[in-house]
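Only one protein chain is missing from this complex, and each of the others stays in its spot.
Just so it is clear, A, B and C label the chains in written order, and each chain counts residues from 1 on its own.
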Amino acid sequence: MTEQTGRNERRLTIARAMAEAVAQEMRIDPRVFLMGEDIATLGGVFGNTRGLVEEFGPERVRDTPISETAFIGAAVGAAADGMRPVVELMFVDFFGVCMDAIYNLMAKNIYFSGGGIKVPMVLMTSTGGGYSDAGQHSQCLYATFAHLPGMKVVAPSNAYDAKGLMTAALRDDSPVVYMFHKGLQGMGWLGTEPGATVDVPETSYTLPFGQAAVVREGRDVTIVGLAMGVHNALKAADDLARRGVSAEVIDLRTLVPLDRDTIRRSVAKTGRLIVVDEDYHSFGVSGEIIASVVEHDLRGLKAPPQRVAYPDVPIPFSRPMEQFCLPNPAKIVQAFDRMAQA
Amino acid sequence: MTEQTGRNERRLTIARAMAEAVAQEMRIDPRVFLMGEDIATLGGVFGNTRGLVEEFGPERVRDTPISETAFIGAAVGAAADGMRPVVELMFVDFFGVCMDAIYNLMAKNIYFSGGGIKVPMVLMTSTGGGYSDAGQHSQCLYATFAHLPGMKVVAPSNAYDAKGLMTAALRDDSPVVYMFHKGLQGMGWLGTEPGATVDVPETSYTLPFGQAAVVREGRDVTIVGLAMGVHNALKAADDLARRGVSAEVIDLRTLVPLDRDTIRRSVAKTGRLIVVDEDYHSFGVSGEIIASVVEHDLRGLKAPPQRVAYPDVPIPFSRPMEQFCLPNPAKIVQAFDRMAQA
Amino acid sequence: MAPTIAQKRWMYRHMLISRRFEEAIERIYFEGKTPAFNMANGPIPGEMHLSNGQEPCAVGVCAHLDAGDVVTSTHRPHHVAVAKGVDLKRMAAEIFGKAAGLSGGRGGHMHIFDPAVNFSCSGIIAQGMGPAVGAALSRKLQGKPGVAVAFLGEGAVNQGAFHETLNLAALWQLPVVFVVEDNAWGISVSKRQSTAVPRNDVRAAAYGMPGTYVPGNDPLAVFAAAGEAIERARGGAGPTLIEIETYRLAGHFMGDAEGYRPAGEKDALFARDPIPALRRRLIEDGSLDEAEADAIEAAAQATVDEAIAFARAADYPAPETALERVFA
Partner (left out) sequence: MAPTIAQKRWMYRHMLISRRFEEAIERIYFEGKTPAFNMANGPIPGEMHLSNGQEPCAVGVCAHLDAGDVVTSTHRPHHVAVAKGVDLKRMAAEIFGKAAGLSGGRGGHMHIFDPAVNFSCSGIIAQGMGPAVGAALSRKLQGKPGVAVAFLGEGAVNQGAFHETLNLAALWQLPVVFVVEDNAWGISVSKRQSTAVPRNDVRAAAYGMPGTYVPGNDPLAVFAAAGEAIERARGGAGPTLIEIETYRLAGHFMGDAEGYRPAGEKDALFARDPIPALRRRLIEDGSLDEAEADAIEAAAQATVDEAIAFARAADYPAPETALERVFA
C-alpha cells in the first residue's frame, strides 16, 4: 500500500500510517506494547498493526482472548505501572462489553488519584459503515466517547493526520481513544475513500490535539466534519463551488479537546454552518458543534445551522436502506439549499 | 413515606410512586416480574421496590448475583418470550459492565427482527449526585442513553410523573430506560428535594412519552431541564421573579422521544433559552436542546442560548468541589444575566 | 441416546441443506466482488461467516428441539438456523437484503430472527447467552414447556457474559443448554492462544453443572450428548455445558486469507468432511441406501435452489423504510 511517486512522495494508507507510527515509537520506547484480538499474526483485521509482530515479537504484540474487559483493564494497570500500552477494540460497536474499563477506569484514574498516577495508553478502535455490515458493526459512536470526561478522542481523516495523531497519542500521559474509520483505512475490501491515502513523511512527527484543520477555505458556508465526514464535506464543497458557492471545510481531527475557536472563527466569517456526522443525530456531535457556535455568538449567523447526521435508528444491513441513512455530499448540498432559502 | 393530608391527598415520594406503579401492574399482569441486585428483601437500595417481594414473592421479585450482563440479557430473552421484565441497574454509573446487553441487544432486537419480536421491558436506574458519592456513583449519563437509538428514555422530576411514566413504561412494547434521580427519591439519607414528593392518585394512570410539561409559565426566558434540573430551574425562576423576570420552566420528562415542539414554542415566545443539565456539558443534552431550537428558527432569539451543565470532569468526592460543579439556581440566574448583557 | 432412522435421515438432510445453502451463498457472494474484492458490492454485501464443517453441532442438538424451543446462535448462524427450521426462503432474502427477508433487510446474515421457530442470533460474541437464559426463565415462570439452547464459539467462552450466564442458569436451575462449537479458532487466534484450559467442559464445574466434551465432529455423538442435556433441562434438572470438537472448512469470513492456519490443516479438514462421512455411515448401518441418500441430496439442493431463487427475485426494501421498526 506504499506508493513511491516521482517527487519522492510516500503515499500511505491510514492503516499503514498507524502501523508506522506505532513501530517507530516501539523502536525508541521499550515501554510501548500492544494487546488486542487478531493484532499479531493477522496484523489487525483492519491492517493497522501489520508487520508489528514480525518486528517486535509476540511479547510486545499480544493476541488476546475475546476478553475486552480483561485486556483493557490490564492495560490501565500496566500503564500505571510504567508501560505505555496500545490496545485495540476491534469495532467500536463492541464498547458495550468493556465500557466500564474504558470510561470508569482508564478515563478516571488520573483524576481519582489526584494526578498521582499517569495512564499513558491508546485505545484504537474502528468506526463507520457503508459496506453493509449491519447494526453491530457499522457505528461511529463518536459522541459516546467524547461525552464522557477523562479521555482524549481522536478521529483522523487522512494518513498524514493519522500518523501525527498516533505518535502524539503514544507520547501522551493521558488515555487517548483513537477512532479510525474503516472506510478510510485503505483496505480495498472495505471500499476505501481515496482521499484518505496521502503523502506521509517517513520521519516521526506529532500533531497537536485540539487543533482543527481548515482543509479548504471558503466564504459562504462552514462545513464541519470529522473522519469520513470531511471527505463528504470536501466533495460537497466541490459541488457547491460549481454553483459559485464557496465552502470552508473544517476537519475537527480531535473531539476531545474540541477546537471550538476555529469553528467559531470560520462561522463568524461565513455566517452559515453545516455539521456532518456519521454518528447518530441526537445528543451527539452535531448538537454540540451547533451549540458551541450559537452560545458564543448569534449575530453573525445568516441562517439556522444545519446537520447532516445519521438518523436515530440502528444501522440497517440492506444497502439501499443503509445508503439512505448515511451522510453524503448531496445531503450536504441540500442542507446548504435549505439555508439559502431561510 | 405516604402522608395523608386533610384534602384527601396522598403525597408520595418518587420511590413509593415507582413501587406502586409496578405493584399495580403486577396485580393485573402476571407477565411483569423484576430482577436486580437487592430489590427483594432490601426493597431496592433506593426504596423503589419496597414491599414487592412481600406481596409477589421471590419468583416474581428476584434478587440477582452481581451479573448485570446476565440478568439484563436474560430480561431481553424473557421479554421476547412473552414476559414483561423490569430490571434494575442499581446506579447508572455501572452501565459500563453491561452496556452491550442494553444498547446492542435490548435496544436493537425489535429493529433487527424487522418488528418480528417485541421487547417490552423496563430498565430502571438511579442517577445523580450531590451527596459526595464520588465519580463512580454520582453520574447522570442521560445523553449516553438518549444518544443511542432503540430505547425510550424517561427521567421524572416528581412522584406524579414518576408513577404515570412508570405505568406507561410497563405497558410499552419497546424497551424503556427509566432514570430516577437519587436526590429526588424521597429517601432522607440522600438529602431529598421536597418538591419531588407530591400528590399522587391511587388509581393507575399513564403519562404519554414525548410530552414535555410547562411546569411554570413565563415570558422572558425559557429554562429547560429534567429530573433534578427542573427543581433548580423552578428555584431560579422564583429568584428571577423577585427581580421582575418571568421565567418559563419546561420539564422534559422524556429524552426519547424528545418533545422539541414544546421547547421551540416556548423559546419562540420568550426569546431566551437556558438548558440545565446535571449530565456532562459536552456532546450531551444541553447541546441537543440548543441545536434543536436554533436549527429550527434563529430569528426569535434575543440572546445566545446558555447552558448550566456539569463540567467535563469526573465527579469529585469532596463536598466543596462537587458543589462547585453541580448546577444550581444561582448559576441559572447568572446564565440569565449573561443573556441580559448580550 | 441413539437417534432413530428418521432422526438420522433428518440430520443428514439438514446438514446437506445447510451445506448446499452456503455453497450457493459462497458463489453468489463473489458476484460483483471481482476483480477487486470489496465487501460493499454484489448481491450479498457485508461480512459473511460460513459454517460449513460445523453442521454436526447444529443437527445433533436441534434434532431434539421443536419450534417452541428457543435457540440463540452467533455470527456464524446458518447451520443452526437451518436445523432449527428457520424459513429458508426468508432467511435467504434477508441475507440478500430484500424486503421479503425475515427482518425486511434490516438484519442481514448476522441478525437472523425467526420468531415462528424462536430463533435469533447476534454479531456480538456471547451476546445470545443472556437471552437464552431469559427465555428459559420465562418458561419456568410461565410453567410453559420448552428449553433454550445457546450456541457459542470456543473463543466466546472467554467473554464475561459466559461466566455470568452460566452462574445464573445454574443458580436458578433453568432449562437451558450451552453448546460450545469448538472449531479451534477465533478468527486468527487459536484456542491454545486464548484459553487457559484445553477443554471448556471442565468449566462447567465452576457452576456445579454437568459438562460434556464431544470429540470428532460427529453428529451422532452430538445427538447423544445433547439429548441427555436437553432431557435434563426438560425434566427441570437444570443446565448443561457441552463442548463439541468441530472444524470450520472456510475462513473466518469470506475474504479471509487464512494465513494463520498451519500448513496442511485445511486439507486434513476436508478429508474429514462430516457430510460424506455421515452418508457413508448411514449407508453402512442400513439407515439409508445409495438411492435414498441421493434423493435426500437432490431434495436438499432443490430446497436451496428454491430459497435462492426466491431471494434473488425479491424486491429491495424502499430506502426510507430504514426509519421504521425502531420501536414496537
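Simple rule for what comes next: a contact is a pair of C-beta atoms (placed from the backbone, for glycine too) under 8 Å apart; a residue touches a chain by one contact, two chains touch by 3 or more.
This one's a predicted model, so the numbers in the text were calculated from it and none came from an experiment.
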Which residue of A:23, A:83 or A:298 touches the chain not shown here: A:83
Sole residue of B:33, B:46, B:94 or B:180 that reaches the chain not shown, by the stated touch rule: B:94
Residue, one of A:43, A:128, A:149 or A:164, that touches the chain absent here: A:149
From C:6, C:67, C:205 or C:313, residue that would touch the chain that is not displayed: C:205
Absent-chain contact - pick from B:67, B:222 or B:292: B:67
Among A:41, A:174 or A:204, the residue in touch with the chain that has been omitted: A:174
Missing-chain contacts mapped onto subunit C: 158-164, 166-167, 170-171, 193-197, 202-203, 205-209
On subunit B, residues whose C-beta touches the chain left out of the figure: 37-38, 41-42, 45, 63-67, 69, 93-94, 96-97, 130-137, 188-191, 311-314, 316-325
Contact footprint on subunit A, counting only the chain that is left out: 33, 59-60, 64-65, 67-83, 85, 100-101, 104-105, 109-120, 149-150, 152, 172-174
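Quick note on the criterion: only the chains that are shown with their structure count from here on.
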Chain whose mean Cα position lies farthest from subunit B: C
Centre distance in Å when subunit A and subunit B are each reduced to the mean of their C-alpha atoms: 31
Interchain centroid distance [CA atoms averaged], subunit B/subunit C, Å: 41
CA centroid of subunit A to CA centroid of subunit C, Å: 35
Touching two or more other chains - residues of subunit B: 69, 97, 100-101, 104, 111-112, 149-150
Of all residues in subunit C, the ones touching two or more other chains: 101, 104-107, 111, 122, 124, 160-161, 326
